[in-house]
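All protein chains but one are shown at their positions in the complex.
Chain lettering (A, B and C) follows the sequence in which the chains are written, and residue indices restart at 1 in each chain.
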Amino acid sequence: MRKLKVAMIGGGGSGSFFGKVHLRAVSLDGTREVTAGVLRHDPKAALEAAEEWGIRGFPDIATMVKAWKAGDVELDYAVVTTPNFAHYAAAKSCLEAGLPVLCEKPMTLTVAEAESLAKLVKKTGLPFVLAHTYTGHPMMMFAKTLVADGAIGEVRKAESWYNQGWLATALEKTGQQQASWRTDPKRTGISNCGGDIGTHAFIAATWVTGLAVRKVSARLNIFVEGRKLDDDFNVIGELSNGGTALITATQIAIGYKNDNGFRIYGTKGSLEWHQERAETLLVRRGTADETYWIGAGGYPASVASYLRAPSGHHEDFFEALANLHTTMERLIRRRNGEEGIPEPFAHPGVEEGVAGMRFVKAAVESSKKKGAWTKV
Amino acid sequence: MRKLKVAMIGGGGSGSFFGKVHLRAVSLDGTREVTAGVLRHDPKAALEAAEEWGIRGFPDIATMVKAWKAGDVELDYAVVTTPNFAHYAAAKSCLEAGLPVLCEKPMTLTVAEAESLAKLVKKTGLPFVLAHTYTGHPMMMFAKTLVADGAIGEVRKAESWYNQGWLATALEKTGQQQASWRTDPKRTGISNCGGDIGTHAFIAATWVTGLAVRKVSARLNIFVEGRKLDDDFNVIGELSNGGTALITATQIAIGYKNDNGFRIYGTKGSLEWHQERAETLLVRRGTADETYWIGAGGYPASVASYLRAPSGHHEDFFEALANLHTTMERLIRRRNGEEGIPEPFAHPGVEEGVAGMRFVKAAVESSKKKGAWTKV
Amino acid sequence: MRKLKVAMIGGGGSGSFFGKVHLRAVSLDGTREVTAGVLRHDPKAALEAAEEWGIRGFPDIATMVKAWKAGDVELDYAVVTTPNFAHYAAAKSCLEAGLPVLCEKPMTLTVAEAESLAKLVKKTGLPFVLAHTYTGHPMMMFAKTLVADGAIGEVRKAESWYNQGWLATALEKTGQQQASWRTDPKRTGISNCGGDIGTHAFIAATWVTGLAVRKVSARLNIFVEGRKLDDDFNVIGELSNGGTALITATQIAIGYKNDNGFRIYGTKGSLEWHQERAETLLVRRGTADETYWIGAGGYPASVASYLRAPSGHHEDFFEALANLHTTMERLIRRRNGEEGIPEPFAHPGVEEGVAGMRFVKAAVESSKKKGAWTKV
Partner (left out) sequence: MRKLKVAMIGGGGSGSFFGKVHLRAVSLDGTREVTAGVLRHDPKAALEAAEEWGIRGFPDIATMVKAWKAGDVELDYAVVTTPNFAHYAAAKSCLEAGLPVLCEKPMTLTVAEAESLAKLVKKTGLPFVLAHTYTGHPMMMFAKTLVADGAIGEVRKAESWYNQGWLATALEKTGQQQASWRTDPKRTGISNCGGDIGTHAFIAATWVTGLAVRKVSARLNIFVEGRKLDDDFNVIGELSNGGTALITATQIAIGYKNDNGFRIYGTKGSLEWHQERAETLLVRRGTADETYWIGAGGYPASVASYLRAPSGHHEDFFEALANLHTTMERLIRRRNGEEGIPEPFAHPGVEEGVAGMRFVKAAVESSKKKGAWTKV
């Protein structure tokens, strides 16, 4: 089986961590490989980084897609993993050239950009996957299928959260790169905490339940003095079926590494999942609590087809992200007419990206209006 | 050492469970005993129940306090454990007669009653303890001392919750007594979920941090059709130091038994506690998460003086409630001039009761006004 | 309902902890009370301790049982909670006088004493309960009923353990009373760790499964220099159905408080329980792990009849011990012809005490013979 060739856009900076994360997620299965890229914004730095990575470097995206169109380089899709502000232009360039895109989240800087991108994806019909990594966890995929199958009845309430502590102090003043661009409105947009991790909580509440958030009442806080964007994000939302969503995120929870998770309460049962214990899903619907384990069965074929390891051997962060690449791979191979390719899972795409952008925008507005209910 | 004599008001109904719970909490240490009571509202039933319990029965409170004043029955304090609507009158009768009171929560039916009771307690100077059982858990007491000692710095955010599932269906229609009075506005007041368990979450956020909730934005839901009071309660609050509180409670979380707990995030560290794992307190302030265990040390003498069992042997629900009775016992014995009585812990009293009533009222109002920020 | 009157033998020393523990377990339900006792070995100290406890004191057991036979004091049963070496004489005196006994474990100092006591119990037909506290945990009782009902098929293997760390240093040299008598062969017998906590692990493996240990291969260690008795106890046993038991205990596991528990593997499923998380029982027999919670149902009436608190409100150490007293209470009330008394659970009695003594003896012998398989 021919390996898919992947181009990486961004991710080559010395302080970047997601570039290498995607490299590993692409490489893991031995069916895809990163072979080219525009790893940094500065053309010279981009070429140097590519050499260091051992891939074919391009000084900019335009040059790369041109080379691809000219048959000068073989590419199957691009990964966009630049800082937020550059997502839109990068994704746009690829899509316009006909190259499928797997894009980091938040999808764009503004709702307008997001909507424009959605139109482009629709027009081109190209595969587009949004890198909501945690949705690649098999137990989160399993949760989605359980809700869809009615296992917990009608959803009444969704609680989702994302607690981190790394921005509890003014880390950005130390020059730490991740902290610097995330707290800078120019590079990050209107929300730091909401956009960076609140969107993950949003996806947990909506993607798993298959529901939208219709309106929100929010309180965003800036706890660290001198910061310009929120580092704490609290939203009560109304779901499209009339239910309630409680979506919170914080970066000032000292000692919490990556405490992302959700609880979904339905008329017949409940689901609970924690990213820091990603391998188990807790289902409550009878006398005993049920704990499902990755690799130990119970989930449908749509989930099972993504698993790599036997029972008890966990797959975690890299494998979850690799699953999004697998979805992209399946979309592309099926599009290419390859046979025997399993069905791709319904991972988040451009529509979820638009919804996430609108959600953050509504939350920011509601918070400014002292929590007034605001339409998403 | 002479055993304290305790009168029980309420708690004798066949469907009641808290009467026997208090009986056990009173009895546990062998230093207090229930010897008299008005166990039911109906005079005849009250006398019958007392006979069944093997204690001296009275047909009503007035008769009991009269007998006590006349030296006809020995009493040290009364436990009020009637349905909510009757708390006020019962506590008032005892206090006016000079008898200390340990009262179930929510303290009264209305804020006005609560304020009136607070005045009475102040005027009489009598010991008054509010039965916020969970504050009797040594690890919750430890948490309060840690915050007071500055172990986690200044509090930025308090999250507290209380998830139950027992009212996920219309249990009150089956005649179940607990469900019937809790969902009935006449016997319960303006809020079911908020008053019953939201107040526990409120106490966790305020008593542990030593902060007040200044104003709230709330969304209360009624998920079960035909119900007149909230079965789901979501509040974003502003703390008296400008911090944020997230206080939620629900009775529709199927499979959740008594998932009460809190996380407190400060400028130097975080605390986390779960009632269903009451014996441990999680502290995060350095590289490793720290887990403290009941019986294994680390806490100050003010907490240690309440412990009964050696390391690894847990104390739980009955012992937590018994600790509130211990606090009442210490207050009384010190008042009586007994020597060598350890210091009573600062468990919730009448002021916390007033605050809780005001909090629930403000939340109900905010919810009616579509989440408008409402002063507590 | 008349309260049962309980005599306490031992437990009044200043360094004793189990006296007060039994006092609480007796008192908890309000249906039993400690009213008399011989709280210390020294007659004068015994009378002083009784006064301090507020109960009727006796200088020695003979005097007490004489007074009881003469109708001078009302008694229903005695609790024997002296150091190990004195169990036998105390229990014997009571039983010979016709007084039922709830006895601490290990039951006696020697196997011969244990067998003699068993004969006496058989001859008198008196209720006798062995204070294996952990068997009073509802989830451990539930485990026993599950095995008996065939829920996990035929038992193949039982693993049970008891890890503590409190004797990791020569605590006995500091004069600490608990450490002193436990490490002293004269007061404790042939084994410290095995007798003190190995017996708990033994009961977990045998009482829960309903199987005996037929023969053992053991390695006992003394890790702390200068100690005369084992502080580490490792046994591989053969069960009466041909299965294998792995029974271990240690007192040198620094930081482990009271890590007692078991795993039982059968042909159809497995059970797992931890004393430090006593409120849950883990059952594995299908795709999902099942977690049962105290108060949340699933267990038979024989277990349910012992529960005091609603779902989610845990009962723990004192309640477990109180359950053994409840069993004693039920035995006595039924013997007295009282009606409506629920069936007592099959808690450990004198036969289990004999088996425990034989087990420890065989383990000590096997260890001396370098692990040679030794008949129990």
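Operating definition for what follows: contacts are C-beta pairs under 8 Å (C-beta built on N, C-alpha and C of every residue); 3 or more make two chains touch, one makes a residue touch a chain.
Treat the numbers as computed from the prediction; the structure is a model and nothing was measured.
Of the listed positions C:A45, C:L171, C:I236 or C:A304, the one in contact with the omitted chain in the full complex is C:I236. Within the full complex, the residue among C:G269, C:G295 or C:G312 touching the omitted chain is C:G269.
One of C:G165, C:G312 or C:P348 touches the chain omitted from the figure, and that residue is C:G165.
Residue-wise, the contact with the chain that is not shown comes from A:A278, picked out of A:C103, A:A278 or A:L331.
Against the chain not displayed here, chain A makes contact via residues 1-3, 17, 20-21, 23-24, 26-30, 33-34, 52-54, 164, 166, 256-259, 275-279, 293, 295-296, 308-319.
Considering the complete assembly, chain C touches the hidden chain via residues 152, 156-157, 159, 163, 165, 168, 217, 219, 221, 223, 232, 234, 236, 244, 246, 248, 250, 252-256, 263, 265-270, 284-286, 289, 370-373. In the full complex, chain B touches the omitted chain through residues 283, 287-293, 296-298.
FYI, only the chains that are shown with their structure count from here on.
Measuring from the average of all protein CA coordinates, the nearest chain centre is that of B. Inter-chain spacing, taken between the CA centroids of chain A and chain C, is 55 Å. The distance from the centre of chain B to the centre of chain C, with each centre set as the mean of the Cα atoms, comes to 34 Å. Inter-chain spacing, taken between the CA centroids of chain A and chain B, is 43 Å. Shown for chain B are the residues in touch with two or more other chains, namely 256.
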